[in-house]
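A short write-up of the structure that comes next.
Note that this complex is displayed minus one protein chain, with the remaining chains in position.
Letters A and B mark the chains in the order given here, with residues in each chain numbered from 1 onward.
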Amino acid sequence: MDGHTKSSRLTLNEIERGITERLLSGTPLYYFAVAVSALLVVAALVAGVHSMIVGHDHVYGVTREVPWGILIATYVFFVVTSTGLCLVSSIGHVFGVESYMPIAKRSVFLSIATILGGFFVIAFEIKLPWRMAIYNVISPNITSNIWWMGTLYGVYLVLMIFEFLFLNLDMHKPAVACGFGGSIAGIAAHSNLGAVFGLLMGREFWHGPYMSIYFIASAMMTGTAIIYLFHHLAYKVNGEKLSQDKPMMESLDVVRRLGILLICVIMFFTVWKMVAGVAGQPGGKYEAVMALINGPYAINFWVFEAGFGLVLPLILFYLSKGKNLTMMFWGSALMIIGIFIMRYDLVIVGQVVPVFHELGVNEYKHLLPYFPSFHEIIITLGGFGVAIFLFLVGEKVFAGHKVESHH
Amino acid sequence: MKKQNLNLAEMKNEGIENISLEERRSFLKMGLTLTGVFAGGTMLSAVSSVDKVYASAGEYVEKYPYNPHYSMVIHVDRCVDCERCLAACKKTNDVPEYGYRTNILEREVPNAVGQKREFLPVLCNHCNVPQCTRVCPTKATYKDPQNGIVMMNIAKCIGCLTCQLGCPYNARYFSEEKHAVDKCNFCIDTRLSKGEKLTACSAACPAQVRIFGDLAVPDSRVYRSIHQLEKAVWVMRPEAGTKPNVFYTKG
Partner (left out) sequence: MKSATRFIVLTLLAVTTAGLQLGHAGDGGGDIAYKSTVFSHASHVDGAGFDCESCHDGMFEMEAGAISANPDFNMNAIYEGQFCGACHDGSTAFAADDDCTTCHTKAGGDILYSEPVKSVLFSHESHAAGFGCESCHTGMFAMEALAAQKNADFTMDSLYQGKYCGACHDGDTAFASDTRCASCHLGVKGYNRSADATDTERGASH
């Protein structure tokens, strides 16, 4: 324990008073946002419990041939975001890059908030989640990527919570250890998430090593956008001016430049993924990629994935030169929307080509339909509600996640 | 079945000059008349490919010494979609209305010469390298070590539906009544363990389409059907690498 911590140690009474004061010091807009996000969570709970009672098949849009829908896409979105936040924040205090330090605490907190949002959504997607809690432990299947992903994300969550705890207690070395462990667990879990899709022999759109590799880069890209967006919002919540916080501005500029690099990486990945799906017309993959290029998912791909998710943020991030906060804000916001559609397309388009498509039978001549149902949309919004609620309350409770220099 | 003598010389010829250029081009496009390729599978009677795909050849016999090694050979040219097999399966195994354990697909090729339609029964292939059992997080589905049937342990199923995605044959569905994924199990619990020799679908078929038997017996119809070179035998989606135990043939 170093000398730093003694002077900043508060009594429990003081901590409690501080939290209460900050929670009561919000603007009306703040309380409105908290109320809306809380309502979304409640609505999602109602929709989710209802779907459990009547049976998923009656209220979700999923079918025998398209069993994974928007709920899985939302889960993937949150889990990928969480991993990305963990990895970007670990560049700071795990690998000691000073310019990443100011964003570290909030990023770790957000990685917890987003993965909890993901777990909230998946609890309503899996039909018997209580059995998972039992049989994942007593009957594990080590060839199952789902099992590895679930187990490792559990480990990851614990490590991230401890890292956040240690960061707030200014216990630097344990924080770094947890951060490092969390990063390893995160990468391992995340690769397995990619492999859940990528190792399925019957689904050519997903099959291959690409998924696991692409997901890591995509996670970090998502992380940079979330970091910018939520820091921008956090300063509004705390009533401070972001442009006056020099260390933070420098840190966010570094994150911006990392974001630009990762957008270029993902663009490269995406181009080759599409080319590989078209050249030679590989069975199963070709129909799926064409659905994205000029089929029913073309708007999703060109407008949202490419436009909102990659091209516009690249332009805005570059032109902002780290100084124009509005451009950065919109670049991040558009990227997050685009990335959500990326996850949706990934999950759905991988299933819309029927497994027996190549037989040419009447039953499977066309792409399979899927559209999210009302219940699924409400639960998706609830996931966002969980993350946003935790973010908003966390800003007040943890006093803006201020970071002190350790050197 | 009574064998008819096809006297090709005396058969009426509609006149090749009456076939349009379009039809001729389509016929060529359809490629080989080798039924294996035509049906969307790989021609596998050639000895060299056999062990790459068949669950009953090469190293797989030693690696997977199931006894009995249940298998089904489906003669697609005999299927007339009377759907008695579907009805028998539903009745025997209490399959709910919204699901099915086996299905019949219909392929229509309007440009085909001669017969323009065929029916393809599909069901769980009880693969030797199953994708479903590999991905299940809780081992709720597993391959029986004795007889090779891919089974369900419905108590452990968490309903993640990854097995549905792993299966290249759309053989699985989620049963609300059982609170678990359900699929064909070769009627092991409803018939085979009770002394019956055939599955419900195989017994119900009036046209000898589904031949069910034991590959561990070299004398059995299924063994003799598969291990011969004269008639094409294929499996569905060999590129998925699953080494299925359900085979397709004609004749």
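Simple rule for what comes next: a contact is a pair of C-beta atoms (placed from the backbone, for glycine too) under 8 Å apart; a residue touches a chain by one contact, two chains touch by 3 or more.
From a predicted model like this one, the values you see are computed outputs, not experimental measurements.
Here is the thing to keep in mind: the chain we left out touches B in the whole complex. Note that of B:116, B:178 or B:197, the residue touching the chain absent from this view is B:116.
Checked against the full complex, the candidates B:80, B:155 or B:229 give a single residue touching the omitted chain, namely B:80. Although one chain is not drawn, its touching partners on chain B can still be listed: residues 1-7, 10-11, 77-84, 104, 106, 114-119, 206-207.
Just so it is clear, only the chains that are shown with their structure count from here on.
Taking each chain's centre as the mean of its C-alpha atoms, chain A lies 42 Å from chain B. Of all residues in chain B, those touching chain A in their complex are 39-40, 98-99, 105-109, 120, 122, 131, 134-140, 155-162, 164-170, 173-174, 176, 179, 236-237, 239-242.
Those residues of chain A lying in contact with chain B across their complex are 55-57, 64-65, 67-68, 126-129, 131-132, 135-136, 139-141, 143-147, 150, 196, 199-203, 283, 351, 354-356, 358-364.
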